[in-house]
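Apart from one protein chain that is not included, each protein chain of the complex appears where it belongs.
Chains: A, B and C, in written order; residue numbering restarts at 1 for each.
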Amino acid sequence: MMIIKLKKETTTDQVEHIVKIFENFGMETRDISGNVYGVLGIVGDTSKLSIRDIEALEGVDNVTRIQEPFKKANRKMQEECTVIDVNGIKIGGGNFTIMAGPCSVESRDQILEIAKSVDRSGAQILRGGAYKPRTSPYAFQGMELEGLELLKEARKETGMPIVTEIMSVELVDRFVKDVDIIQVGARNMQNFDLLKALGRVDKPILLKRGLSATIEEWLMSAEYIMAGGNNKVILCERGIRTYEKYTRNTLDLSAVLAVKKLSHLPVIVDPSHATGKRWMVKRLAMAAAAVGADGLMIEVHNDPENALCDGAQSLRPEQFEDLVIDVKKILEIVDKKM
Amino acid sequence: MMIIKLKKETTTDQVEHIVKIFENFGMETRDISGNVYGVLGIVGDTSKLSIRDIEALEGVDNVTRIQEPFKKANRKMQEECTVIDVNGIKIGGGNFTIMAGPCSVESRDQILEIAKSVDRSGAQILRGGAYKPRTSPYAFQGMELEGLELLKEARKETGMPIVTEIMSVELVDRFVKDVDIIQVGARNMQNFDLLKALGRVDKPILLKRGLSATIEEWLMSAEYIMAGGNNKVILCERGIRTYEKYTRNTLDLSAVLAVKKLSHLPVIVDPSHATGKRWMVKRLAMAAAAVGADGLMIEVHNDPENALCDGAQSLRPEQFEDLVIDVKKILEIVDKKM
Amino acid sequence: MMIIKLKKETTTDQVEHIVKIFENFGMETRDISGNVYGVLGIVGDTSKLSIRDIEALEGVDNVTRIQEPFKKANRKMQEECTVIDVNGIKIGGGNFTIMAGPCSVESRDQILEIAKSVDRSGAQILRGGAYKPRTSPYAFQGMELEGLELLKEARKETGMPIVTEIMSVELVDRFVKDVDIIQVGARNMQNFDLLKALGRVDKPILLKRGLSATIEEWLMSAEYIMAGGNNKVILCERGIRTYEKYTRNTLDLSAVLAVKKLSHLPVIVDPSHATGKRWMVKRLAMAAAAVGADGLMIEVHNDPENALCDGAQSLRPEQFEDLVIDVKKILEIVDKKM
Partner (left out) sequence: MMIIKLKKETTTDQVEHIVKIFENFGMETRDISGNVYGVLGIVGDTSKLSIRDIEALEGVDNVTRIQEPFKKANRKMQEECTVIDVNGIKIGGGNFTIMAGPCSVESRDQILEIAKSVDRSGAQILRGGAYKPRTSPYAFQGMELEGLELLKEARKETGMPIVTEIMSVELVDRFVKDVDIIQVGARNMQNFDLLKALGRVDKPILLKRGLSATIEEWLMSAEYIMAGGNNKVILCERGIRTYEKYTRNTLDLSAVLAVKKLSHLPVIVDPSHATGKRWMVKRLAMAAAAVGADGLMIEVHNDPENALCDGAQSLRPEQFEDLVIDVKKILEIVDKKM
C-alpha cells in the first residue's frame, strides 16, 4: 500500500489521471482526503512501483510506502528463521557460527598455520582473502588464483569450509566449484550484475552491508540474489560510515536486531572491519553475541606486524582463543549453541 | 606535539616568522623536513593552540595534532578509573549502575508507582524528566518545578537518588540543592555557559553525548566541567545521528571502548533514546554490559501507551525486571558487580 | 493529517481504543485499510501530536505525518516573503544583504579597521563575536562585554548595524539594548530556553542551522521563537556535519532552496564556517547568491595570521572587496538588489 499526498492546487482532472494510471497497473485507488490536503491510498502490490516515479506525476506532492519493498527476504513471507547448511555446519536459527582467518592469504605457511590455529580455538569456517579490494591501485591486491588454491589446501588439512570474497562476475563459476561460501564485499553490495549472477547459482552467499547502505537497501540486495532463485543468503554487519573517525566505521548492532525482525535470513557481525582496532574486537564480538547475532567474522593473523593487509585489526591466535571462550559464555545466556 | 606541513612555495622568511610565533608561546620548533615538503614539529604543551589558527599562518599547508587536547579527562593523567559516589552508590571502576524511570514525570501516582517498581527490580538510581527539551514548542514541555518536587517525594519513598535534566543556568542552584545527579542533555552538550556553571558546583554531572558529537568533542565538554573544578563527570552514550533512519539514532558501542581507553571517567549507555524502539532495549542493554559500560539508563513506564513523551521506547515494569535479570548474567562474565 | 499503519495482529478492541484516543484530542479517524494491513488516517490539527507517542499505542506499527509540524514559519500560512527591517536595511524578499567582519572582536583597532574596510567594500551589517563558543575550555573565549562595547563603537563610526552571538539567557536584555541582530549559534540551535527567551523580545534573531540539524528541526527552532511572538527570524545555513573531512562542514546549498519553499523567512549563507578554508569562500558565496540566498555572512580579518580565532577561514579586506564585486554580478542574473 502507498499513500499519495496531493498538492493544494491539484485539479480534479489530475486526480482522475492519477487514478487511471494505477488502474492500468491493476491497483485500486481510494480517496482518504483529510480536511486540508487531498490524500490517496493505493491498494495492491506496490513493490514494482518506485516512489520517485510516482512523485513525478503532475499534482502529486509526496508519496509514502506503507509496505516494505522486499518480498522473499521478508519475515512476513516466512516466519521461521532460514538455516543454511554449509558442509554440515548450520548457520542461522539457534546456531552460532564463527568464521575466522587472515584478511589476506599471503603464503602457504601463513594460511595453513592460521587455519589450524583457529580450528583448534573453535572457529567453524575459515576466512581468507584471495582477491582484495584496495582503495589504492598501488597496494597489494591479493594472491588471486594462487590464494584460492592455498585456501583449498587449508580446507583439506583442517576440514573447515572456506569463505572468500568474489569481485567479478567472470569468477563465479570458479568460486562455485572451489569455495563453500561466496562473500560479496561492502563495496560490491550494489554491484547488481554480480548479485544477479550469484542469484543463479546454488551456493551460500555472505552479503556484507555496504559502507553507507540502509537496512532496507541491504535487504533489497539480498532480494536481488533471492529473486534469481538462490535463497542461501547470510547477511554480515560490518560497520557503517559516519562522521565519527575514531573507529574505521561505526558498528551498528541495532541493525542486527532490525534485520532479525524484518527478515528470516541469518545475520553475522564483523567487528574487525567495523573498528579497524584489534583491542576493540573481543568486546564487540561479545556484544554482538549478546544482541542476538547468528555468528561472527573475525580476522586472525599469526604475525599481524608483518601482515600485508589490515594487520592493525587482526587478533593474534591466543587472543582469538580467548575471544571464543568469552563469546561462548554469552551464548549460554542468549540460548544459542555453537 | 604538533606537526606542521609547509607549502611547496613557502619562503625561508615565512618559516622564520612561524618559528618566532611559537617561541613566543614558549614552544620549540624542529625542522623534520622530508624530501618533498618542509615539515616542522612543534614541541611543548599545544593544548591551548587551535589547529585552525595555525593553518591561517602564511606558508602553512596543514597541521596535525599528535596529542589529545583534553587534559583532566585524559587517562594519561590518571590511570585508575574515577569512581563517583552518589549517596553511597558507586559509579565507575568495577561497579555497574542502572538508572531507570519514566521519560517525564507526569503525575504523583505515575512517578511513585514507577519508582517503587524499578527499585524492586534492581535499579539503583531513579531518572525522570521535569524539564523536557522538545523539538516542537507545541509539545508537552515537562512539569518543571512541580515535577522536581515529585521526584524528591519519590526519592523519599524509595531511598533512590534521583537524576534529572537541567536546561538553563538559572536553575543550577536549585538542582544542586534538590537532585543527586544533574543531567546535561544531548542538545546542550556544547552549551558552554551551562557547562561552565556546572564546573563550579560540587555535584555529579551526567553528560550525554551530543547528537553528532565526536568522541573528542564529548570529552572536551567533560573537560569544560572539570576545568572549573568539578571532576564528577559521568558520560552517557545515547546514539549518534547517521543516515540510517530505521532507528532513531545509531547506538555507538565502540565509543564506550574508546572512552574507557582515552579517559578515566565512567561511561554508561542509554539504549532507550538511542533506538526509540522498546523491543530493542533489552538486547542492546545486554550488549552494553558485554562491551564494558559502567551502567545503563533505561526508560520505564507503567502505562507507555498513555505516556506524554517517548512512550514508544519505554519498557513496561515487567520488561525492565526481565532486563535486569539478563544484564546481571552478563555482568558475571565481564566481572562487574551491581 | 497522519497515517497510522496497524500491525497484522491488531485486534478490533485495540483499533477502537485508538479511535477513542484521537476523538479525545478532537480529531477524526478514518479507516483507509488496504488489502494487507489496516491503515487509519487521522484528520485534524496534528501538530501537537508526537509521532513517537502514537507509535507507543498497542497495535500501531508505524506513523507518518502528512503535514509539516511548523505553523508560523510555514509558507502555507504566509505566502509572501518576510522582509525584516534592521535600521533601514531590509533583509528578505528581493533584497540581498552581506554581513561581514571578524570572527572575534580582538581589540579596538582591529574591529574599527575591519568595520571601516568592509563598509567601504559594500557590506551592510557588521559581524563580530564578543562571546565565543569554543570546543576547548583552554581556548580564547572572546572579549565578552568589552567586545560588545567595541562593536557599539564600530557601529557609531560606520553606521553599520551589528550582529553578534548570544550564549546565555541572562544576557538577553543587554543584547536587546545593545545589538541590532542577535545571533544564535549552531551549537545553541536547540537550546530551547534561549529560544523561548528570544521569542519574548522585539529584535531580529539570526538562527544558525545546528551542526547536524535537519531542515525540519531548524524550522521548528524558528517556530520556538515565533511561537513566543517574535516573527523576525533570519535563518543561516553554515554547513552540516558529514563523513567528509576535507572541509570543516559540508555546505548544503539545496537547504536554501528547501527553506525558501517551505517557509517565508529569509535565509542567508555562511561559507566561511561551512568550509573553514579561505580560498573556498568567494566561489561558494557566488554559488549561494546563484541559488537564491537572501544574503551572506563572511569572515574578514585585517591580519588573519594573527587572528585569535578562525583566521584560516577569514578573508583579507581586499579579498572581501573582490568577493562583493563578483557576487553583485550574480545578483543581477537572479534579480536581487543589494
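One rule holds in what follows: a residue touches a chain if its C-beta (ideal position, glycine included) is under 8 Å from a C-beta of that chain, and two chains touch if they have at least 3 such contacts.
If you're wondering where the values come from, they're calculated on a predicted model, not measured in any experiment.
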Full-complex contact with the absent chain, from B:V43, B:L145 or B:I325: B:V43
Of A:R134, A:R200 or A:K261, the one touching the omitted chain in the full complex: A:R134
Selected from A:V19, A:C81, A:L112 or A:L211 as touching the chain missing from the view: A:L211
Contact set of subunit A toward the excluded chain (per top definition): 47-48, 50, 52-53, 55-58, 69, 133-139, 167-170, 187-188, 190-193, 196, 210-212, 217, 220, 223-224, 227-228, 241, 276, 278, 304-305, 307-314
Residue ranges of subunit C at the interface with the undisplayed chain: 212, 214-216, 240, 242-247, 250-255, 257-258, 261, 274-275, 279-280, 283-284, 286-292, 326, 329-330, 333-334
Footprint left on subunit B by the chain that the document does not show: 1, 3, 5, 8, 30, 32, 34-37, 39, 41, 43-44, 64, 66-67, 76, 212, 241-243, 245
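Definition applied: only the chains that are shown with their structure count from here on.
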Whole-Å gap between the CA centroids of subunit A and subunit C: 39
Intercentroid distance (Cα basis), subunit B paired with subunit A, Å: 32
Subunit B-subunit C separation of Cα centroids, rounded to whole Å: 26
Touching two or more other chains - residue numbers and ranges from subunit A: 212, 242-243, 245
